[in-house]
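Just one protein chain is left out here, and the rest sit where they should.
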Amino acid sequence: MRTARKIAMVVIAATLLVCLNAGFLAPAHYAAEFREAPNAAPSRAHWLGTDALGRDLFSRLLYGTRISLLLAPAAALLSTLLAGFIGGAAGYLGGIWERLAMAAADLVLSLPWLFLLITVRALLPLDVSPLISLAVTFALLGGLGWAAGARVLCAGARGLRNADFVLQARISGMHGLRLFAVHVLPNLKPVLCAQFWISVPVFILSEANLGVLGLGVAEPMPSWGGLMRELESMWSPLHEWWKLAPLLLLVAVTGSLQLLISREELTA
Amino acid sequence: MSTKKLSGSWVLAAGRLMLALLAVLPFALPGFAQSGELRFSLHNEPTTFNPLKVEEDAADTIAYLTGGVLARVNRQSQALEPALATAWKITDGGRTITFTLRRNVYYSDGTPFTADDVAYTVRQLMDPALHSRIADPFRTGSGAVQTKMPAPGRISITFPAPIVGLDRLFDQVVILSAHSPNKEMAVLGPFYVADHKAGAYVLLRRNPNYWKRDAAGRRLPYLDSIRLDIQPNRDAEALRLRRGEIHLINALDSEYYDRLAAYVPGALHDAGPGFDTEQMWFNQVPTAPLPAYKLAWFRSTAFRRAISEAINRADMCRVIYHQHAQPAMGPVSPANHFWFNAGLHAHPYDVQSALRRLQREGFHQQAGSLVDREGHAVEFSILTNAEKKSRVQMAAMIQQDLAKIGIKINLVTLDFPSVIERITQTFNYEAVLLGLVNVDLDPSAQMNVWLSSGDNHQWNPKQASPATAWEAEIDKLMRAQASTMDARQRKAYFDRVQQLVWEQEPFIYLVHKNALSAISQSVVGAQPVVLRPQTYWNIETLQLKDAAGGRGH
Partner (left out) sequence: MARKILQHALMIVATALLGGLLTAAMVRFAPGSSVDERELDPRLSSGSRQALRQARAAEQNFLRFYVDYLRRAAHGDLGISRTLNRPVRELLAERAPATLRCAGLGLGIGWAGALALAVSAAVLRRTAYDAFATVLAGALLCVPAAVLALLSVFANGPAPLVVAVIVFPRLYRYSRNLLAAGYRQPHLITAYAKGVSGARIFFAHVLPLAGPQLLALAGVSVSMAFGAAIPVEAVCGIPGIGQLAWQAALGRDLPLLLTLTVMVALATLLANLASEAAAQMLSPKAR
């Protein structure tokens, strides 16, 4: 397990390092169109071939990964923290707070937030910088993605309310926020970790779907999710295997993330 | 009754049931094409089965396959041919049309077809409560429409005001039955709607009473039935064609053309340049929420001409459409034989000329970007709808082309309703890239686009009075072509309109897309053309290969 963790760290560190230096390492600008060679196979000039407009896919992968790799975990952290506090506090406090928080969670799960997203886009100016648009997108994703986890955490916190060690802590004088942070939250870690781990790839993919609404990255800037959407038009993975590169990288990063998050060893 | 006897009869019954099931099973399994059943997809659920209220493609398809019209535009020759009417005459300066109706024609349920039905249809059509794109072209003037039946089998319809191209408009008017108890389900076309499962499919069956016969005297259509599956996703539709589950794709996108070429090369057809255009235009509305200097750029003809010259259309045709498109010349494509102004040629790709034009307007290069007379950097956004990938790609290519002359473009993709709101209500946009689907060959269908007071005069709609001299001239020419019946005179007027549009470029036309379609090789008799519906316009004479041999009607 330890070697696996080391490999995971190397994968993530390498990916981060390469992407942050995309400006130096990318062979071409992500928007540069090599119109003589659209949909080209990998070659010395284009390591991962080119896309439909002749743009170098390796460069696009580097730039796209950079943005998503930084913003998606941040958004996932936001949604996890929100879930933790809202769900945890609701379960711990119980009563009317729990009722209200869970009703809010259910509404967040069922309402068509598509329209809020469209409205937010309409409020932004037409020439908004792609970075701001992306930041807003991921902030919205994080702000709306807490509901499922909150419900599960609420159930967990409810169970802890009358747990022995919590009662003991209360008797010894610990109250309120400190009690919550020190005794309740850590015991909710399994669900918090699961929520964080699931959110990262889900947000990366959702960002691409939001591109249809005008949020997310603006062309020609690539995003990881956007590159994955090109898989929809790939008919023979064998003949165009290089187009699977973004997917393979995401699987590698997601898998490594899980290995890094879960610190528990499985004892025989 | 002994149990043995009971069980015996049960076994026999079960056996019979099994045999029956085995006989039916192959036909019940999906993917097993019944002989004589053509299959293709609709992209959305039809919103109506009333052919006069047709608004989108799916309902249009069903109306074409089931509806009988008085005169049909032959999609191949583009000429008007007799259908339910054997002859017609336009008199009274374009106000009256007299049809001689075909005799011994019956609806699918046996009701006879008479002049009453035509009169009833015209009454439905002119009902003020009916708001449809089929009825509106007939409403050129206020007042009632009169129908007279001067002789049995003849009907004369008089409109309150003259209508140009009156006879061709009847290609869209499906004749409803006045007396049938089945209302619009009783049809005169080659097929009738036999079954409809909402959201899943529409099943059409051969109309036993269809009036048309082939040269040998056999009753048409040859096909037994048509199954229209409702499949909104184009990728899935293309997969189905590849697997042979559907027989044709009517309007194929160029990206699927090349993908399918690797699997079913014999099925793909490129009928040459189509009628659809893709164009970009700048916002010229004076009250738009734009800075005044940007509005000034957009209203300058030289600016628009320069932008147009800086766009490499040939590259677009090659890279995005894989040569299944050609650089556009104007609103009318060369495929429209009669109305296309043959004197026009494609806009040149000439960056130097573009820069010279801009220089004459006071634009100059400064630190790698283009700035105007007052020092504002030339930067604007192009809006397009995200659902159409080729449009986004065209905008990306335009972005790169204009970057070469120092113009910075922001590409904004929004969902279609948001785009529509911006271009029709709030006018909060700078440039927009959209496409137009031209169904009608006649320019009078586009009055609302070219008249400066029109709702669809997209760059500056609903003007109280023409904002520029050239728009005033276009107004005059369009009105002139709408008020004379002389085809040659009308063409002269509209040629001049096309010339003006070429010079002023309110719409910067990008490409004329080719009419692409896919037809499985098991379909016999298909002749894909440019006019919609491209593949099944001659549905009556289509056959399926495995059924073609053994059918006798």
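For reference, chains read A and B in written order, and residue numbers begin at 1 within each chain.
FYI, a residue touches a chain if its C-beta (ideal position, glycine included) is under 8 Å from a C-beta of that chain, and two chains touch if they have at least 3 such contacts.
None of these values were measured; they are calculated from a predicted model.
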Review point. Looking at A:67, A:166 or A:250, which residue reaches the missing chain?
Key: A:250
Check your understanding: Who touches the missing chain here, A:148, A:174 or A:245?
Key -> A:148
Study note, to complete from the structure: Of B:106, B:263 or B:416, the residue touching the omitted chain is B:416
Study note, to complete from the structure: Where chain B meets the left-out chain, the residues are 31, 44-45, 47-48, 55, 128, 131-133, 136-137, 139, 197-200, 229-233, 235-236, 239-240, 415-422, 424-425, 440, 445-449, 454-456
**Study point:** Where the unshown chain meets chain A, residue by residue
**Key:** 1, 4, 99, 102-103, 106-107, 109-116, 118-119, 122, 147-148, 151-156, 158-159, 161-162, 189-191, 193-195, 197-198, 201-202, 205, 208, 225, 228-229, 231-232, 247, 250-251, 254-255, 258-259, 262, 264, 266-268
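Definition applied: only the chains that are shown with their structure count from here on.
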Check your understanding: What is the distance, in whole Å, between the centres of chain A and chain B, each centre taken as the mean of its C-alpha atoms?
Key -> 42
Revision key, fill the gap. Within the complex, chain A is touched by chain B residues 235, 239, 255, 259, 315, 318-320, 379, 381, 383, 386-387, 392-393, 395-397, 399-400, 410-415, 418, 428-430
Review point. What residues on chain A touch chain B, complex-wise?
Key: 31-33, 35, 38, 52-54, 118, 121-122, 126-127, 211-214, 218-220, 232-233, 235
